[in-house]
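For this view, one protein chain was removed and the others were kept in their places.
So, chain A:
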Amino acid sequence: MKLTFRNARLVCPEGGERSGDLHVADHEIVADAPDGAQLIDCGGRILAPALIDLGVFAMDKAACRAGGIARIGLMPDQSPVLDGPGLVQRAADMGKPELWVHPIAAATRGLAGENLAEFATNAEAGARAVSTGRGWIADSGVMRRVLAYARDCGLTVIAHAEDSGLAGHAVATEGETATRLGLPSAPAIAEALAVARDLMLAEQTGAAIHFRQLTTAAAFDLIRAARARGVAVTCGVTPAHLLLSDINVTDFRTFARLSPPLRDESDRQAVLNALADGTIDILCSGHDPQGPEEKRLPFADSTPGMAGAETLLALGLGLVRDDRLTLPRLFALLARNPAKLLGIEAGTLAPGMPADLVLIDPDAPWQINSDRMAGKAGNTPFDGLPVQGKALRLFKGGSEIG
């Protein structure tokens, strides 16, 4: 398969923005036009590395196609839990040929937070990182061994930061909204408390740690200080905590029940600042489709999580439009940095990279509609929001995903 993309607005996280052509041969991006290439006229639209969505909970091909996502980092919170080589290998193969699935293996057996899973064996079967899953490992001794052993295996630990003692059965962040609604709530410092411990353990063990989502000012302060000391720490966030706050759970809207819960407005502003100043490395969807049987319940009884794969790109482009980010930086957050974390060569437009590409009309207007999602479920907290930007065509290794 040989392709030449003509007349494109090329956006590369490392090479910046330029207008021109991009060539593909043998599944890779190449420097020179190959003979007999099929011509694709981009009409001046954006051609960028396809999105790499780190930390999704379900393999949802239709949602990924609609969202311009060619690769996912699949969380170990599957049924059964991805804690053995057979399960990891099966997960790695199940997206083919339309979607690259990079499994993230469970750090502990059954994600129970007690006994170490087989890191090296699972890595050989295709796992690209290990994770604590949806939960926090409460036992500091176990977490220290997880980090130390992951360092030995050269794997990053993807952590969830919520002190489980403080969080308890909370379904909302402590504050006026939770008080008015009478919802079980936990103070926002449950996050920073967890981050502080895990950073100390990572620093002491020399392990690389990634916090899948950070959502509070106090947590970002800890990250900045740890980085200044040389701790190998990265962090991510979803559009929800950038664009919504706890007032969005008013009226008991279960689509806005997330983990961690939506924070107050000052923390939301802190997330925006952390995105702008480079503290945040990865923007992910947290894709977690849940049907009505999980969501059409009283708020506290519903399952947390949102469908996000289809809206990630458009919401990200909105941040560019609002001058929060440049386009190349957006694609560093959406493609290059997740690739680096997973240890895969992808996420830029440099020759030699796999031809995972997305052609984007950045201005195409549409309205997020929970009843009309391409993916498995429509549990989006952004229902009704008008957005701009669509993935027109998606290529994985030079082959178009229909």
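Just so it is clear, a contact is a pair of C-beta atoms (placed from the backbone, for glycine too) under 8 Å apart; a residue touches a chain by one contact, two chains touch by 3 or more; residues count from 1.
Rule of thumb we're sticking to: contacts and distances are computed from a predicted model.
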Candidate names "Aspartate carbamoyltransferase", "Osmoprotectant transport system permease protein", "Potassium-transporting ATPase potassium-binding subunit" or "Tryptophan synthase alpha chain"; UniProt protein name, chain not shown: "Aspartate carbamoyltransferase"
Sole residue of A:298, A:365 or A:386 that reaches the chain not shown, by the stated touch rule: A:298
Selected residue (touches chain absent from view) among A:1, A:33 or A:181: A:181
Residues of chain A (touch criterion as defined above) contacting the omitted chain: 174-176, 178-185, 187, 251-252, 296-302
